[in-house]
Every structure is written in structure tokens, then in C-alpha cells.
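Moving on, here comes subunit A:
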Amino acid sequence: MSEPLLRIEDLHKSYAGTEVLKGISFDLERGETKVLIGPSGSGKSTLLRCVNHLTRPDRGRIVLDGDEVVDNRINAIRATIGFVFQDFNLFTHLRALDNVAVGLWRVRGMDRRSARERAARELERVGLANRAEAYPAELSGGQQQRVSIARALAMDPRIILFDEPTSALDPELTEEVVEVMRQLAREGMTMLVVSHEMGFARSAADEIIFMDHGVIVEEGPPEKLFRDAQHARTRDFLRIISGSHAQEEGAS
Partner candidate 1 sequence: MSIYGVLLDQLPYLLQGLGIAVLLLMALLVVGLVLGLFFALVEIYGPLWARLPVYALERFARGVPAIILLFLFYYGIGNVYAIPSFAAAVAALGLRSGGYQSQIFRGAIQSVPYGQMLAARAIGMGRMGAVAYIIVPQALRHAIGPWSNEFSAEFKDTSLAYVIGVIELTRQAHYIISNQHGHTLPVLLFAAVLYFVVNRFGNSLLYRLEDRLEVPGFERRS
Partner candidate 2 sequence: MTGFFAFAWDSLPALLDGAVVALGLWVLAMILGFVVALGLTWCRVYGNRVLYGLATAYVEVFRGTPMIVQMFVIYLGLPDLGIVMSSFAAATVAMAFNSAAYQAEYFRGAIQSIPSGQMVAARAIGMSRFDAVRTVVLPQAMRRVIPQWSNEAILELKFTSIAYAISVNEITSHAYEIGYSTFRFFEIFIVAAVIYLAMTTVVAQVLDVIDRRVRVPGLGAQAAERAGA
């Protein structure tokens, strides 16, 4: 049995005296897609940000592809981890193409021309080749998020972390982003996703992890969790989430 791509061991994090992560451990195999679900405040986003040390954990280990994630090599490590933010965080002063290319020429040291060529291919991959010259403010939320995914892909990441990628989007715009994510999962990208998008979780996730109050309550394949969750908390949460989604669909 080969080493998992990502191993999280006993992660702890506290903010202002409150413990937000209380000993999280799990693995992610190469090519797997796992979705983290749970109520707000459960620590999901914090966990994600600990993986690339955007937030520094208090205790515990994170091992990526056999290398431990430590601060003294953090820039090199982050260059191999893709991160997609809830608020997109595209560089406002750069056009879409340069947003995707900047990592290549600033971090990887590519020359500008090659960086832009590669960036153009990534934009095409997410379906935005025709918007390469647009500034972020000229793009819709869904388009911005797709550019942000292209920006992550351009760095040839070993794994991509998604922090509630569709939560800031209007409902009509989520599908275009979710579709890109499904495609990536099909292509074998290793993905760790924090999301409320149950549709994506059901269809594309290899495993769903349910977190509450800083601990993992339950984990398992989607069909098992949705149909036959072991814990009452899990069932309650899933019912609330699915219920509200059903209402949205019913109303449309």
C-alpha cells in the first residue's frame, strides 16, 4: 500500500482561547476527492488553511507526498498546492491571463511569454479563453472563480484545496464552477473541498467527511452517509442541508 498523498495527523488549532480544531486526522490518496461538510464554526475552513500553512496549526503534522509541511520551505511547498478561495481573490490590477500567468513567471521563474502561453491553455481548460483580456471586475462571479481555478491549475499542483468555492456566488453561477470541479475530479486531480454543494458531494466525492465543533464526527462514501449515517448529528445536518436544497429546487 503506497503512501497517501496527504496525511493529516492530530491537527489542533485554537483562536483566542477557543479550540477550533481538536485533533483532526485523515488521509487523502492520490486522485481522491474528499468533501468536508459541517455547520459553520466546525473548523472546516481552518483545517483547509492549515494544510498550506495560511493558518499555522498549534499541534499536529501535515505530510504532503512524503514531505512534512514546515515553515522554512513554505513558499516552495505552497507552489505545489492549489488553493481556491471563497472570495476568489483574483489580483484586481491584472487581466485574467496575467492572473493565471503571474505565478508561473514570478514563482516558477518562467519567462513571460511561455507563462502567458501556458496560462492561455489553462483558461481554455476552464472555458474562458475568450475572456483572457478582461479584468476581474469585468467578470461575473462564476467566471472569476473559474479564472481562480485556472490560476491554481497553472502551477501543476499535486492537490487542490477548495474553500467554499461557490458560497459567494449567486445560485445561477454555481453550476459553471461545479462543472469545472467535476471535470477535474474525473481527470484524476486530488481534491479536498469544503462545500455546501451536496450535488457535487454526492456525484463527485469519493468520501465525505462530516465535521462538527472541531472534530470529525463521521466519514464515508456519499451513498453510505446520505442513506445510512451512523450518528444522529450527521443525519440531522444532512437533513437540514438537503431540505433547504430541495426547497430551492422546488421553488425554481
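Here is the rule we use: a contact is a pair of C-beta atoms (placed from the backbone, for glycine too) under 8 Å apart; a residue touches a chain by one contact, two chains touch by 3 or more; residues count from 1.
The candidate set was assembled so that all candidates are chains of the complex that A comes from, given by their letters.
Fair warning: this is a prediction, and the values are worked out from it, not measured in the lab.
Shown alone here is subunit A; of the other chains of the complex, listed as 1 or 2, the one that touches it is 1. Subunit A contributes residues 52, 54, 75-81, 83, 85, 87, 89-93, 102-103, 106-107, 135-138, 148, 151-152, 155 to its touches with candidate 1 in the complex.
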